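Got a structure for you, written out below as C-alpha coordinates; questions coming shortly.
What you see is the complex with one protein chain gone and the rest in place.
Now for chain A:
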(Lines give C-alpha, C1' and ligand atoms only; values in the text may rest on other atoms or scores of the structure.)
Protein backbone atom coordinates (compact mmCIF):
# COMPACT_ATOMS: atom_id res chain seq x y z
CA UNK A 1 0.00 0.00 0.00
CA UNK A 2 1.20 3.49 -0.71
CA UNK A 3 3.00 5.32 2.07
CA UNK A 4 2.20 8.62 0.50
CA UNK A 5 0.42 11.43 2.30
CA UNK A 6 -0.30 14.79 0.73
CA UNK A 7 1.08 17.24 3.24
CA UNK A 8 0.05 20.68 2.11
CA UNK A 9 -2.74 21.63 -0.23
CA UNK A 10 -2.62 25.18 -1.45
CA UNK A 11 -6.13 26.26 -2.30
CA UNK A 12 -5.30 28.66 -5.08
CA UNK A 13 -2.87 26.51 -7.01
CA UNK A 14 -3.82 23.02 -5.99
CA UNK A 15 -0.27 22.08 -5.19
CA UNK A 16 0.29 18.92 -3.25
CA UNK A 17 3.54 18.10 -1.55
CA UNK A 18 4.12 14.43 -1.55
CA UNK A 19 6.24 12.69 1.04
CA UNK A 20 8.31 9.88 -0.37
CA UNK A 21 7.60 8.16 -3.64
CA UNK A 22 8.43 4.50 -3.76
CA UNK A 23 7.10 4.42 -7.31
CA UNK A 24 10.27 5.92 -8.73
CA UNK A 25 12.04 2.99 -10.30
CA UNK A 26 15.60 2.85 -11.54
CA UNK A 27 14.56 1.57 -14.95
CA UNK A 28 15.14 4.93 -16.61
CA UNK A 29 18.59 6.42 -16.90
CA UNK A 30 18.19 9.96 -15.58
CA UNK A 31 21.69 11.21 -16.20
CA UNK A 32 22.95 9.93 -19.49
CA UNK A 33 26.61 10.67 -19.45
CA UNK A 34 29.46 10.72 -17.05
CA UNK A 35 28.02 10.01 -13.66
CA UNK A 36 26.40 6.76 -14.71
CA UNK A 37 29.43 5.28 -16.43
CA UNK A 38 31.56 3.61 -13.77
CA UNK A 39 34.88 3.99 -15.47
CA UNK A 40 34.59 7.53 -16.75
CA UNK A 41 33.76 10.81 -15.06
CA UNK A 42 35.03 12.33 -11.89
CA UNK A 43 32.35 11.04 -9.54
CA UNK A 44 31.13 7.49 -9.31
CA UNK A 45 27.49 7.34 -8.37
CA UNK A 46 28.39 4.80 -5.73
CA UNK A 47 30.18 7.53 -3.78
CA UNK A 48 27.15 9.77 -3.60
CA UNK A 49 24.81 9.56 -0.61
CA UNK A 50 21.78 7.32 -1.02
CA UNK A 51 18.45 9.07 -0.83
CA UNK A 52 15.83 8.08 1.70
CA UNK A 53 12.49 8.74 0.03
CA UNK A 54 10.91 9.31 3.44
CA UNK A 55 13.11 12.38 3.85
CA UNK A 56 11.98 13.85 0.54
CA UNK A 57 9.02 16.00 -0.35
CA UNK A 58 8.12 16.25 -3.99
CA UNK A 59 6.00 18.84 -5.72
CA UNK A 60 4.54 18.77 -9.18
CA UNK A 61 2.00 21.36 -10.12
CA UNK A 62 -0.99 19.83 -11.83
CA UNK A 63 -3.72 22.31 -11.01
CA UNK A 64 -6.51 22.16 -8.46
CA UNK A 65 -8.83 19.93 -10.48
CA UNK A 66 -8.76 16.15 -10.70
CA UNK A 67 -5.71 16.16 -13.02
CA UNK A 68 -5.22 13.15 -15.24
CA UNK A 69 -7.30 13.18 -18.43
CA UNK A 70 -9.09 16.34 -17.35
CA UNK A 71 -5.98 18.49 -17.74
CA UNK A 72 -3.52 18.98 -20.54
CA UNK A 73 -0.55 21.05 -19.50
CA UNK A 74 3.02 21.02 -20.71
CA UNK A 75 4.57 22.16 -17.43
CA UNK A 76 6.62 19.35 -16.02
CA UNK A 77 8.77 21.06 -13.45
CA UNK A 78 9.52 18.86 -10.50
CA UNK A 79 10.58 20.35 -7.19
CA UNK A 80 12.29 18.08 -4.71
CA UNK A 81 13.01 19.05 -1.12
CA UNK A 82 15.30 17.21 1.25
CA UNK A 83 13.62 17.91 4.56
CA UNK A 84 16.50 17.35 6.99
CA UNK A 85 18.85 19.76 5.21
CA UNK A 86 16.28 21.99 3.54
CA UNK A 87 18.03 21.57 0.19
CA UNK A 88 15.68 22.11 -2.75
CA UNK A 89 16.23 20.90 -6.31
CA UNK A 90 14.17 22.02 -9.27
CA UNK A 91 14.23 20.12 -12.54
CA UNK A 92 12.53 20.75 -15.85
CA UNK A 93 15.31 19.59 -18.12
CA UNK A 94 13.15 17.27 -20.19
CA UNK A 95 9.58 17.02 -21.43
CA UNK A 96 8.96 13.94 -19.31
CA UNK A 97 7.93 14.33 -15.69
CA UNK A 98 9.21 10.87 -14.85
CA UNK A 99 12.67 11.65 -16.19
CA UNK A 100 12.72 15.02 -14.47
CA UNK A 101 11.92 13.29 -11.20
CA UNK A 102 14.81 10.92 -11.62
CA UNK A 103 17.20 13.68 -12.64
CA UNK A 104 16.11 15.76 -9.68
CA UNK A 105 17.10 12.85 -7.45
CA UNK A 106 20.46 12.58 -9.14
CA UNK A 107 21.11 16.28 -8.61
CA UNK A 108 19.92 16.01 -5.03
CA UNK A 109 22.44 13.27 -4.34
CA UNK A 110 25.22 15.47 -5.68
CA UNK A 111 24.09 18.44 -3.60
CA UNK A 112 23.84 16.34 -0.48
CA UNK A 113 27.31 15.07 -1.13
CA UNK A 114 28.64 18.63 -1.22
CA UNK A 115 26.63 19.57 1.85
CA UNK A 116 27.88 16.61 3.83
CA UNK A 117 31.43 17.24 2.68
CA UNK A 118 31.03 20.83 3.71
CA UNK A 119 29.90 19.71 7.13
CA UNK A 120 32.69 17.24 7.24
CA UNK A 121 35.40 19.81 6.56
CA UNK A 122 33.76 22.14 9.08
CA UNK A 123 34.00 19.39 11.67
CA UNK A 124 37.63 18.86 10.85
CA UNK A 125 38.38 22.56 11.22
CA UNK A 126 36.52 22.69 14.52
CA UNK A 127 38.38 19.66 15.77
CA UNK A 128 41.69 21.21 14.79
CA UNK A 129 40.69 24.38 16.59
CA UNK A 130 39.82 22.56 19.77
CA UNK A 131 43.03 20.56 19.67
CA UNK A 132 44.96 23.78 19.12
CA UNK A 133 43.13 25.43 21.99
CA UNK A 134 43.98 22.54 24.27
CA UNK A 135 47.59 22.77 23.26
CA UNK A 136 47.62 26.49 23.91
CA UNK A 137 46.06 25.94 27.31
CA UNK A 138 48.62 23.36 28.19
CA UNK A 139 51.39 25.60 27.01
CA UNK A 140 50.17 28.49 29.09
CA UNK A 141 49.64 26.35 32.13
CA UNK A 142 53.13 25.03 31.71
CA UNK A 143 54.52 28.54 31.29
CA UNK A 144 52.72 29.69 34.40
CA UNK A 145 54.12 26.84 36.40
CA UNK A 146 57.56 27.62 35.06
CA UNK A 147 57.20 31.29 35.99
CA UNK A 148 56.05 30.39 39.48
CA UNK A 149 58.91 27.98 39.88
CA UNK A 150 61.40 30.58 38.77
CA UNK A 151 59.81 33.14 41.06
CA UNK A 152 60.03 30.77 43.99
CA UNK A 153 63.60 30.00 43.13
CA UNK A 154 64.35 33.68 42.91
CA UNK A 155 62.83 34.22 46.36
CA UNK A 156 64.80 31.40 47.83
CA UNK A 157 68.00 32.68 46.22
CA UNK A 158 67.32 36.20 47.56
CA UNK A 159 66.66 35.01 51.04
CA UNK A 160 69.80 32.90 51.06
CA UNK A 161 71.87 35.85 49.84
CA UNK A 162 70.64 38.23 52.50
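Heads up, the rule we're going with is that contacts are C-beta pairs under 8 Å (C-beta built on N, C-alpha and C of every residue); 3 or more make two chains touch, one makes a residue touch a chain; residues count from 1.
Going forward, contacts and distances are computed from a predicted model.
Colleague: Which of "Transmembrane channel-like protein", "peptide chain release factor N(5)-glutamine methyltransferase", "Proteasome subunit alpha type-4" or "Septin-type G domain-containing protein" is the UniProt protein name of the chain not shown?
Modeller: Protein name of the absent chain (UniProt record): "peptide chain release factor N(5)-glutamine methyltransferase".
Colleague: If the hidden chain were put back, which residues of chain A would touch it?
Modeller: 1-2, 4-6, 16-18, 21, 23-25, 27-29, 58, 60, 62, 66-76, 92-99, 101
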